[in-house]
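Missing here: one protein chain of the complex. Every other protein chain is in place.
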Amino acid sequence: MADRIFSGVLFLVTLAYAVIAFTSIKAPFQYDPLGPETWPQLLSVVALLCIAHVFWRPDVHDAGVPRMMWVRLGYMVLLMLAYAELYERLGFVVSTMLYAGTASRMLGAKLVNAAIFAGVAGIGGYLLCSVILDMNLPFGEWFEVLLSSGE
Amino acid sequence: MDTIFSGLATGFMVALTPFNLMLVMGGCFFGTLIGALPGIGPINGVAILLPIAYSLGFPPESALILLAGIYYGAEYGGRISSILLNVPGDAGAVMTTLDGNPMARKGEAGRALSLSAVASFIGGTVSIVLMTLFAPVLSKFAVTFSPADYVALMVFAFASLASLVGKNPTKTLLGALIGLMLATIGIDANTGVARYAFGIPDLLAGIDFLIVVVGLFGMAELLSLVEEQLSGRLKTLPVDKSFVRWADMAKAKWTILRCSIIGFIIGVLPGTGASVASAVAYGTEKRLAGEDGKLFGTGDVRGLAAPESANNAAAGGAMVPMLTLGIPGSGTTAILLGALLMFNIQPGPLLFTQHPEIAWGLIASMYVGNVALLLINLPLVGLFARLLLIPQHYLTPLIAILSFVGIYSIVGNPFDLFLIVGLGVFGWFLKKMQFSLAPIILGFVLGGLFEGNLRRALSISGGDWGILFEDYQSLLLYGLAILVVVGPAYVSYRNRKAAKLNA
Partner (left out) sequence: MKFTSLWAAPFALALTVTAASAEVNSPECVAPANPGGGFDLTCRVAQTGLEAAFGTPMQVTFMPGGIGAVAYNLFNTTRTDDGNAIVAWSTGSLLNIATGKYGEFTENDVRWVGTAGADFGAVVVRADSPYQDLEDVMTALTGDAGSVVVGAGGSVGSQDWMKAALLIREAGGSPMDMRYVAFDGGGDAIAALLGGSIAVYTGDVGEMTPHLEAGTMRVLATMSDERLGGAFAEIPTAKEQGYDVEWTIMRGFYMGGDVSDADYQTWVDAFNAAYATPEFAALQAEKGLLPLNLAGDELTAAVAENMATLREIATEAGLIQ
């Protein structure tokens, strides 16, 4: 069943890919033997055949994920999306501390330990990567606004 | 020959001054650290540290030696997170996860790390020796490789991937197709038409390879870890004090030598680098192993040694067209080329006559760098392996933090962060449905090369498909492709027949 649902979704996405390849990709001025549409057309046809085969003969019947697990995995994904969203706004240090603390706590770390881990990851990470290795990490838009208005 | 040896002597005089020696060591060390971060490989490692090297005001040969050290260090470092976390440190280290991570899960992280360090060392050294001896000849070969030959090379690469077929061949093929389809996103270089970008500017350039690797591997692995952890199925990995054994080396010696040569040759070709080299090497070795091939993917020493020797050999090979023709053979050498130009040194046929101290100093520093890396890496094996002792509830978030650092620091675009999370969810579903992720990555790498060169070849011939089978290089590659697919099947058929006769 799991295989069927997944391949069903994959089928729809690939079908959309195929429709675009066959209808809307066109070069305005081109005389090469193969245009920009040929390759995607070819790929989409073979992919649709493969997906149909998986749908016909599924070999994974149960994903083995209980309902509670879906919720918790969803929570983890949301946490990462929030981390991505806040990365530039709050800067590396603060957003990483928030993420590291929440995620490790969720995975079973003690409150104190999670806080220590958050501090080490955020501040230590910034010192190592941005100060020593001079890598490009966000300082935090909100802090930049605060700093520049203070000048 | 004489010029080569006197050149090398000049080079070692430059590379072995205490100051330059210190720079090589330093570069190798920081390179290893940066390379170990998921996503950041040699390309970005060198790009990130290039301005620093320049601003320190060293003479050109010293700055280049430092950069070459970083380049090699990052190439070595890529394997560390592949083995320990199942998250490739860079593009060339994707295949390293296949056997490296299972070894770590068996408690042999130390053995895997030290074996791969030795394989990397041999791969790197073999390729530098080949480069020193044959660079001029090879650069001539590299440019004669026409678009039609690249098409043949892609066919060969896909054929050697056939060995990766898992339980369900349809799913493997589908995986490769998903990779190929992902690669069509973005502006078509031939006609300038945007495909599947839906007006999103961040997609116009296509999806960066590193984003696909970190997303599909890193983020998906993270979700799997969370799942195992919350369901209580995850045990802390045992870490013993294992180390590479002579028996391992004896078993893998031919693999390492063969893969060093395969990697070097693929590295020399402009446009194909460590990722293609390691994939072809892994596929070929699995096929050559015959019945033992079944052990590949479960923590076989040869399966680990093959991609590691090949990707380091490719790194050396890529230097050939850059130094001799001024044409970069890979993304990283493009950056090194930029570094040369920054010091007003024009690489090309005249480099060796105009700036022998730089050309030979760089080559000599590669010899030194490889030795340095082995010396740095072997004692550190124990330290890196202890990373696995970090409790899972810290290690799992750490994967996300490291991946974010790696991806964000490349171009500083937050859109990429959402992309890796999205690809991670997709990758997790694929894993649940028992897809293998390696074919997707390889489809993605090979996709652009395949399509671009096929179209170029047909433009050259004016639409005549015959051009694909015109010269001996193409035909040789097609021959090898058939051999790789049919050969092992034939061997096992004969074995079965022989077994029947004996019974």
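All chains are identified by letter, namely A and B, in their written order; residue positions are counted from 1 within each chain.
Basically, a contact is a pair of C-beta atoms (placed from the backbone, for glycine too) under 8 Å apart; a residue touches a chain by one contact, two chains touch by 3 or more.
Not measured: the values here are computed from a predicted model.
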Listed residues B:205, B:250, B:482 or B:498, member touching the removed chain: B:205
Contact with the hidden chain (one of B:11, B:147, B:303 or B:439): B:147
Where the missing chain touches chain B, by residue: 47, 50-51, 54-55, 142-147, 186-192, 194, 201-202, 204-206, 270-271, 321, 325-328, 334, 337-338, 341-342, 344, 346, 348-350, 413, 415, 452, 456, 459-460, 462
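What we mean here is this: only the chains that are shown with their structure count from here on.
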Touching residues (chain side chain B, partner chain A) in the complex: 30, 33-34, 48-49, 51-52, 167-168, 170-171, 173-174, 177-178, 180-181, 184, 188, 190-191, 193, 195-196, 219, 222-223, 226-227, 229-231, 391-394, 396-398, 400-401, 404-405, 408-409, 412, 414, 417-418, 421, 424-425, 428-429, 432-434, 451, 454-455, 458-459, 462-463
Chain B partner contacts - residues on chain A that touch it in the complex: 2-3, 6, 14, 17, 20, 25-30, 32-36, 39-40, 43-44, 46-47, 50-51, 53-54, 59-60, 63-66, 69, 72-73, 76-77, 80-81, 83-85, 87-88, 92, 96, 99-100, 103-104, 107-109, 117, 121, 125, 129, 133-138
